[in-house]
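One structure coming up, written as structure tokens, with questions to follow.
One protein chain omitted, others in place.
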Amino acid sequence: MPAETGFQEFRVEEYIVKKEPFYIPLTDEIDIFQASYRQKVPILLKGPTGTGKTRFVEYMAWRLGQPLTVIKSKSKSQQSDADGHVSGAIPLVTVACHEDMTASDLIGRYLLDINGTRWIDGPLTRAVKAGGICYLDEVVEARKDTTVIIHPLTDHRRILTVDKLGQVLEAAPGFLLVVSYNPGYQNALKDLKHSTRQRFVALEFDFPTGEREAKIIAHEAGVDAETATLLAKLGEKIRNLREHGLDEGASTRVLIYAGRLIKEGIPPRRACQVSVTWGITDDAHVQRSIDEVVSSIFP
Amino acid sequence: MPAETGFQEFRVEEYIVKKEPFYIPLTDEIDIFQASYRQKVPILLKGPTGTGKTRFVEYMAWRLGQPLTVIKSKSKSQQSDADGHVSGAIPLVTVACHEDMTASDLIGRYLLDINGTRWIDGPLTRAVKAGGICYLDEVVEARKDTTVIIHPLTDHRRILTVDKLGQVLEAAPGFLLVVSYNPGYQNALKDLKHSTRQRFVALEFDFPTGEREAKIIAHEAGVDAETATLLAKLGEKIRNLREHGLDEGASTRVLIYAGRLIKEGIPPRRACQVSVTWGITDDAHVQRSIDEVVSSIFP
Amino acid sequence: MPAETGFQEFRVEEYIVKKEPFYIPLTDEIDIFQASYRQKVPILLKGPTGTGKTRFVEYMAWRLGQPLTVIKSKSKSQQSDADGHVSGAIPLVTVACHEDMTASDLIGRYLLDINGTRWIDGPLTRAVKAGGICYLDEVVEARKDTTVIIHPLTDHRRILTVDKLGQVLEAAPGFLLVVSYNPGYQNALKDLKHSTRQRFVALEFDFPTGEREAKIIAHEAGVDAETATLLAKLGEKIRNLREHGLDEGASTRVLIYAGRLIKEGIPPRRACQVSVTWGITDDAHVQRSIDEVVSSIFP
Amino acid sequence: MPAETGFQEFRVEEYIVKKEPFYIPLTDEIDIFQASYRQKVPILLKGPTGTGKTRFVEYMAWRLGQPLTVIKSKSKSQQSDADGHVSGAIPLVTVACHEDMTASDLIGRYLLDINGTRWIDGPLTRAVKAGGICYLDEVVEARKDTTVIIHPLTDHRRILTVDKLGQVLEAAPGFLLVVSYNPGYQNALKDLKHSTRQRFVALEFDFPTGEREAKIIAHEAGVDAETATLLAKLGEKIRNLREHGLDEGASTRVLIYAGRLIKEGIPPRRACQVSVTWGITDDAHVQRSIDEVVSSIFP
Amino acid sequence: MPAETGFQEFRVEEYIVKKEPFYIPLTDEIDIFQASYRQKVPILLKGPTGTGKTRFVEYMAWRLGQPLTVIKSKSKSQQSDADGHVSGAIPLVTVACHEDMTASDLIGRYLLDINGTRWIDGPLTRAVKAGGICYLDEVVEARKDTTVIIHPLTDHRRILTVDKLGQVLEAAPGFLLVVSYNPGYQNALKDLKHSTRQRFVALEFDFPTGEREAKIIAHEAGVDAETATLLAKLGEKIRNLREHGLDEGASTRVLIYAGRLIKEGIPPRRACQVSVTWGITDDAHVQRSIDEVVSSIFP
Partner (left out) sequence: MPAETGFQEFRVEEYIVKKEPFYIPLTDEIDIFQASYRQKVPILLKGPTGTGKTRFVEYMAWRLGQPLTVIKSKSKSQQSDADGHVSGAIPLVTVACHEDMTASDLIGRYLLDINGTRWIDGPLTRAVKAGGICYLDEVVEARKDTTVIIHPLTDHRRILTVDKLGQVLEAAPGFLLVVSYNPGYQNALKDLKHSTRQRFVALEFDFPTGEREAKIIAHEAGVDAETATLLAKLGEKIRNLREHGLDEGASTRVLIYAGRLIKEGIPPRRACQVSVTWGITDDAHVQRSIDEVVSSIFP
């Protein structure tokens, strides 16, 4: 494991979603996303953890990059940037925001190596230059100096000011900013300012319905349809417990985890306990309620 | 996408508003701005998000730069600075302030590259040197060390002290400081100090009236007059809901977004839902009230 | 607009007040200032925004530098420093303090350029060396490490310790520290410590009386005596509203702004509205009260 | 003791658990861990201090690296990485998280030496490259920028973005993230976000039962079975005091300490007092209760 | 006023109090200080602002350095350090502590200049090496990392660890730490820890009595005995107002200021108003009470 001394270039290919992500649409969210993308209207995805927001963005990045998709305002630069194997593909740059994240984390910074300083583009700058989708997950978590960057990228200007380079970059045509946030988490201190919020079209996400979730579980965990259906039913019932002291329902992810352990031979009730019951709460009382639900489904 | 290692010079041309921005005056704000500009009296724009403050500044920067505009105290330096294609134009430097913004972000800083350190002017310094308008959007968000810079630029001194260069810059004749703030946001901790505030003439902005807003929507979204009128009516009705739990009304921007999605073929009620209802609030109860308004207008 | 790479020397001439500032004395404040200056007793100016504290310091710096002024303990160094055109003049170094200001901002710091590091004197160090007046405006705003500097400059020691140079500078004879603060702003966290406060003689400032203020407005805005008198009357009446929800009265500055807009052809009532009413408050109720006062004066 | 000027390379061997850790299973936790490891499902260990979480991870790292253990998805890279004496072994990188820990502490940073800068991989990067288990002990203590790293390592992406190198590392096949946290400590400010939490299968740990704990004490302290049994009984009784003002029960570790002091000739009651009574609480009242328990067991 | 590029050496002579400070003893504080100095027992001076603590330390530093003073444990190093004109003198290094002061500010730091880095001793290190008195004024204001330095200098170890140099300095024989603090200011957050506090012998200071204060005022302000007596009486009466809303009484310093202005020809009542009334409070009600006292003394 030798220590690294050089820098590697970022390659746009690393950001192309090459395989179709497994995605089952909820309603018309694909149409809305496509219309917004064509109109260069930034998109805000709202909803609790595990309702498929990240997966949806990955799916749209893949779909918009397919030859059959008609993107009216298709960018010239993307065609000319294409190096043969990537044609019309939309790079997707995903950033999980957090409360210590600053504008520099998004834009880029100088790094020192043995040959002096060298500029490294941040993830947002890469998306702006490559004409890709930049997805800022849980954007309200980021520090407020990110506002100064987001605003001119989300109106008619579509520019990114890279202060440290003394540059004003115009976003490549295919660029779009997509952000997500979870309304359940927010408090007064950590809310999107109205001046930021009203720069986005909003799509609300919620947990998938039973049948749709069963399909997802079957696909992701590799379990049979029957087990998947039971697990989806479990998810649904647990979400109904939310009024009884549960902060947030079980995400599809923990149901998939349960499925995977079942596939490995762990007994279903035990698999559900470690993936679901213990995974989503520490409250002994709530845990008992969930375990009862588990027992009623996997008797 | 190679990494950058050099610096590019700032060019004043990048800051000239070249095309007339679409702007429909509300009342005599153009006269007030022109009189203040001639008298070198700094300007404060007050009002909620989406009432056109930024657009107004862009429009004034463009208008004041037109040959027909008589600017009595027209700066000599701007004439002599002119390099042929830019004559009398007023550069506009816009900065979206945020709570991590410091004086250095406005004035400039040293950067290291392979040839040593190099000074990069900040946006305010550029405006001061070029004799342009510096627009500090939501100025109260900036950290308080910005006060030390703003004060001597807003009284008879009109100077900018660049400590790190050991320089005192006299503002070029065309320079004017314009700031905005949203009274609805402020709290005790984040208010303009009186000693700062009373250095500005103030213009109050509010949402445009129905007819004026319809014209803006039609122009910006590219929809027909009828749709634009309906969307403007929607905006007006929603703003009347403000007494019923809505923090801030719908900005013209979200109405334009709805118009754009309608133009892309999204059904009007759905377009309004994702642009307006979901865009401006997370409160399910308020959302229902807005959706009812939408349904009454787009039945 | 090429980027700067070198440093410019500070020149003491930049800090000489060359033209007599327009100043109408309130009472015996000129005598007190002169006596304190001769006795090397530091001065604290108290009072609300816009009551002429800064202007008074500028006036005194100019006045003390005039040949006719008898300064008993006139410093030898200033005479020998004189380079021909500046003789006996007192440099004035003004610093608007803010909550991010540290001792280094006042004393100086090292800067890196292409030739290595170089020391740049801060504003206080310049005043100490040049034997000038250092005016720290709103001194309580500065961070507390400034205390360590101010104390030994305000007692019999009259020294400035420049830690980073390893130097102890004795203040040149003409040096005096003048600070201001606004008692209305202070709270427990941001008050002058007694150990700091009792190092100054204090002068209290309040808004000028009608006739005196009219003269100032006429001079500064270039309006006729009648308009100036009406504006002064407006100021007086508004200040009487202070008991009715107005935090701070209108400063002379906003009255001058109104005068300037009137001179540019803006109707008086509108000029007063944007300069005074909207300038000093966001409270709609208070605004109406002020507008009524405006209407009664400019019917 | 000469000062160091060079860097030493990290060697993967340092992170291999070479000797079988002494571990007595509680229930089916070994099966769950193995199933999760095969399924690449991250693991969260919950429970109070001293319940064997760290020891369990060490044991599993050792066990999974044994030839007899059938790891279905055994990584090719680990076989090819093997340098002869290490074959199939799973490196274990343990990090005790704390409230000043940042992402850089986990990922790595540049260091300056006499030959210029040099990159040093952080502990997480080492685990990602070597295909080992990375155990983040008390993960909620770390600063929130760690979230941005953990998320893409815990879903289908299994990638680590090393911003400062401009690299996206794909985790080697054997990599798994294991984290622990103590539900009793958490408060609103320091809780795992749901979006983080639901990325793990959870195993709950509690204090061992009497017989199992006695075996551990006998093995670790080197005392006879009788003393070990008495100490285990002491632990059990003290944990029952938890309802009477004791924040947290005695860990097995302090019982082992008591055993070791007894072995050194310290009288049992005194050994228990300094290891257990004084070790776990400062409350004089609670101390008396514990001392009484001690006296009843070691009369 | 050329910018500095080099460093000047600290010279111990700069820290010798060469002229006898004017000091009138209160009681046996000189004996206590001398006994403590001989016994190397650190000293804590307590009392409100302006009660002469700093002056007392200066006086003692001067007095202990006089040939006639018998200092039993007189340090050899000071004799050998003597360069001819300074023999037995005790350097005094005074530091006004503040809430941003760190250990580095006291110990020293590396500075970069054109020839590379260079170490500059901080004030405490200078006192430790030179065997002088280090006076930390208002020590509780300093940040807590100063504790780590003070402790080993105030017990039998008498050492200063200079981490950045990798050195442990033994204090020269004449070294003594003297600190001051004002009990009236302290709160729970800013109090001396007991483990720090009980390392000092404490002397309490209060305002001087009438006759003693009159002598000081006459000497320092250069006024006649009668005026000095009246001013001392004023001070005494104002201090009696302390129960009536005055935080802290008038220091001797402000009385001296009043005396100086009187000497410059300012009428006594006005001189007292600007020096005393306005100097010590902003409360209009308390100001009136003080003005009445002034009027009763200077009718």
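A, B, C, D and E are the chain letters, set down in written order, and residue numbers restart from 1 in every chain.
Assume contacts are C-beta pairs under 8 Å (C-beta built on N, C-alpha and C of every residue); 3 or more make two chains touch, one makes a residue touch a chain.
Since this is a predicted model, take the numbers as computed values, not measurements.
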Not-displayed chain touches, in the whole complex, chains D, E
Which of E:38, E:212 or E:237 touches the chain that is not shown?
E:38
Selected residue (touches chain absent from view) among E:20, E:204 or E:226
E:204
Touching the hidden chain in the complete assembly: which of E:98, E:129 or E:158 does that?
E:129
In the whole complex, of D:89, D:140 or D:250, the residue touching the missing chain would be D:250
Logged for chain D, residues touching the omitted partner chain are 1-5, 7-10, 14, 48-50, 94-101, 105, 111-114, 120, 122, 137-138, 141, 182, 185, 247-248, 250-251, 253-254, 257, 260-261, 263-266, 270, 274-275, 278-280, 282
In the complete complex, which positions of chain E touch the hidden chain?
7, 9-12, 28, 31-32, 35-36, 38-39, 41, 44, 46, 102-103, 110, 115-121, 126, 129-130, 143-148, 151-152, 155, 163-168, 183, 186, 193-195, 197-204
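In the analysis below, only the chains that are shown with their structure count from here on.
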Junction residues of chain D - those touching two or more other chains:
166
Chain contact graph: line, ring, star, complete or other?
line
Each pair of chains that touches, named by its two labels:
A-B, A-D, B-C, C-E
